[in-house]
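One protein chain is absent from this view; the other protein chains keep their places.
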Amino acid sequence: MSGTALQQVELVVRTIAQTAVDNEKYFGDLDAVVGDGDFGYSLARGFEKVLEGWDDIDRTDVGAFLKKIGMIVTSRIGGTSGPIWGTAFMKAGISAGPANELSGEQVVAMLRAATDGIKARGQSDVGDKTLLDALVPMTDAIERELASGADHAAVLAVAATTARTAAEATSELVARRGRASYTGERSRGSVDAGAMGVAVIVERISHAWTTEGAS
Amino acid sequence: MSGTALQQVELVVRTIAQTAVDNEKYFGDLDAVVGDGDFGYSLARGFEKVLEGWDDIDRTDVGAFLKKIGMIVTSRIGGTSGPIWGTAFMKAGISAGPANELSGEQVVAMLRAATDGIKARGQSDVGDKTLLDALVPMTDAIERELASGADHAAVLAVAATTARTAAEATSELVARRGRASYTGERSRGSVDAGAMGVAVIVERISHAWTTEGAS
Amino acid sequence: MKKFINDPQQFVPEMLEGIALANPDTLRYLPEYNLLMRADSPREDKVSIVQGSGSGHEPAHVMIVGKGMLDAACPGDVFAAPPMDYVYETTKKLASPKGVLLLVNNYTGDRMAFDMGKEMAEAEGIRVEILTINDDVAVKDSLYTVGRRGVAGNFFVIKAVGAASEQGADIEELLRIGNKVNDVTRTMGVALTSCTPPAKGSTLFELGEDEIEMGVGIHGEPGRKRMKMTNADAIVDELLEAVVTDLPYSSGDDVALMINGLGGTPISELYILYRRAHQKLTEQGIKVTRSYVNEYCTSLDMAGASLTLVKLDDEIDALLGAPAEVAVRVF
Partner (left out) sequence: MKKFINDPQQFVPEMLEGIALANPDTLRYLPEYNLLMRADSPREDKVSIVQGSGSGHEPAHVMIVGKGMLDAACPGDVFAAPPMDYVYETTKKLASPKGVLLLVNNYTGDRMAFDMGKEMAEAEGIRVEILTINDDVAVKDSLYTVGRRGVAGNFFVIKAVGAASEQGADIEELLRIGNKVNDVTRTMGVALTSCTPPAKGSTLFELGEDEIEMGVGIHGEPGRKRMKMTNADAIVDELLEAVVTDLPYSSGDDVALMINGLGGTPISELYILYRRAHQKLTEQGIKVTRSYVNEYCTSLDMAGASLTLVKLDDEIDALLGAPAEVAVRVF
């Protein structure tokens, strides 16, 4: 995909939103195993709102755009996911600032800002069996690939496989945060809904980047 | 079976009680089709009490014995069956009076007293799809057989087949009394629980009369 | 069957014991006769109000004994009228110089037990009257049936005579009031699932995954018709149509509206039904001035609900608004 940085960010966000809406049932079923089954519903209802108001979102710059997304998500999504996902977008937006071009370093910084925001908001870290267990390894992989000079499509392809592998590996973990943590040892053996949601979304972004970029 | 009239009546009553206890589930299931499923439970709990107190029941004469049974049944059985079955025993006892011998006419008179008592208590009649639809044809058959000079065992055998045939025929009827009547036309197609209960009991009496009489 | 029970035969006694233990100051429990009564009844200056019926309809009627409601409950086993001598003994224990009023839901078994109990108590010089409740519109009254059933609407009859008796009304006056309330009260119910009597251990009837029973009775008796599951608004519309046209209730009427849960339906869903019923009635010019959304008369664990309307006048409204205190409560 070519285009301005804003167009690229728009593609990413629209794909996230559309994937959340399309996977309402699947994400909900993942959350039902040791959680309360509403992860899919919460994300879908919130990102529906994002898509509904899509054309009216502030597009002054990448930062403003992402911050506005973060506000919609925080204010429309309930449960744990609202504050967690909203914080991620908000922090990424603040990190981007009034950018019109985004370097590889800036993208990585935005992703770090997002995951750090989640850690602070959720008082959680890698290994707690949350979406951080997909997001953080994925960010590491993106940083590595960009440093090695790979093009965007290649970077995203690696990000997608990394997120998928990492999400699947969460089934080895015992949950220490979120509702799943109440079940202790019994949370072992099933993947974390949030982490798997991230994997599915990144796969869709990787796919969209090449197909929609080509048009 | 030989023995005094009181011994004969005791055999009949004990067989009724034992059959009710043994068939709790079957009678309950019959009542569940268009009723509320408690016919078996109600009869079993009441006749359990009869068997529990069996040795202490007043045995001055047949009348006293049957009246006492009627009182236990009325006071211990809930639902519709308590008053209905209790009235039947009570009225049969009153009809028997201080008898020590029972002629065929007296037996028929006792049965008529019982069914008339049920009709009055339940404001019901033959054709309403109740136990009367087994009891009344059975009484008719007993009267016929006795008049024709058949012996007791033969009379009871005919009574049993008549009650069974009549009970099965209740499935053609629409209930007009009891809880089943609320379903109107939908009560057609299944037998009445009370009538079928009578049939099963009379079969057991007929069997007991020959086997236990032989001992 | 998964239920919180020990011995199914002890279902009713253990429940009654629980109610008594939770209300040691206000209730008295006599296990011999399944009798739960107010500790301060009978009173010289008050007609005793008693209701009996099968169990399985809780909180009716064993949990609504108390000030302004029943003086005593005389329950039978699950879905079975109490034996006659429970009625007789209860009536004797509650005997007041002003008399005993027996409230009976219109079922064959109950009527027979109460008629017989009344006769026996009268033979001992006790003044006894019977008031029969029959608010269920699902059953068409005709020569060929035993008449309409008494269902959740009995709450309003109890409330009204309970309040009036507290104010000193005599037994004729209570009969007048009770019959008056019964005459303006109509109910119809719907079942989403069957129910499981403890002693039976399995469901009373079968309903398909996509079926509901319209006009169901409170003992799991089948109702008017079996139909396809549909949404809450459509179900309310059908219940309301049957109930409203029966009395009929009409524009300008003030009514009490009750949405009663049948035991397995959460109160959240009851309010979804309430919403539609309230809106529809308002559209028809019928004003809901009293609302009752809770479980009042259940069928064990059945998922389902019933809708009751009571046409109000000043007298009924005041009696329904009078204070009362019973075992089923929030605080």
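Labels for the chains are A, B and C, by order of writing; each one numbers its residues from 1.
FYI, a contact is a pair of C-beta atoms (placed from the backbone, for glycine too) under 8 Å apart; a residue touches a chain by one contact, two chains touch by 3 or more.
Keep in mind it's a predicted model, so treat the numbers as computed, not measured.
Q: Among the chains in view, which touch the chain not shown?
A: Counting the whole assembly, the omitted chain is in touch with A, C.
Q: I'm checking contacts with the chain that's been left out. Which of C:A72, C:I133, C:A164 or C:A303 qualifies?
A: Checking the options C:A72, C:I133, C:A164 or C:A303, the one contacting the hidden chain is C:A303.
Q: For the full complex, which residue in A:I77, A:A96 or A:L111 touches the chain that was left out?
A: Considering all chains, including the one not shown, the answer is A:I77.
Q: List the subunit A residues touching the unshown chain?
A: Touch set of subunit A with respect to the missing chain: 28, 32, 34-38, 41-42, 45-46, 74-84, 86, 121-122, 174, 176-184, 186.
Q: In the complete complex, the non-displayed chain touches which residues of subunit C?
A: Per the touch rule, subunit C residues meeting the hidden chain are 2-6, 11, 14-15, 17-19, 21-23, 55-56, 58-59, 63-64, 159, 192-193, 209-210, 212, 229, 231-233, 235, 263-275, 278-279, 288, 291, 293-296, 298, 300-301, 303, 305, 320, 324, 326-331.
What we mean here is this: only the chains that are shown with their structure count from here on.
Q: Based on which chains are in contact, what kind of graph results: line, ring, star, complete or other?
A: Shape = other; not a path, cycle, star or full graph.
Q: Let me check something: if the centre of a chain is the mean of its CA atoms, which chain is farthest from subunit B?
A: Most distant chain from subunit B: A.
Q: Could you state the distance in Å from the CA-based centre of subunit A to that of subunit B?
A: Taking the average C-alpha coordinate of subunit A and of subunit B, the gap between them is 76 Å.
Q: Roughly how many whole angstrom separate the Cα centroids of subunit B and subunit C?
A: Taking the average C-alpha coordinate of subunit B and of subunit C, the gap between them is 33 Å.
Q: Considering subunit C alone, which of its residues make contact with at least two other chains?
A: Subunit C, residues with two or more chain partners: not present.
Q: For subunit B, which residues are shared contacts with two or more other chains?
A: none
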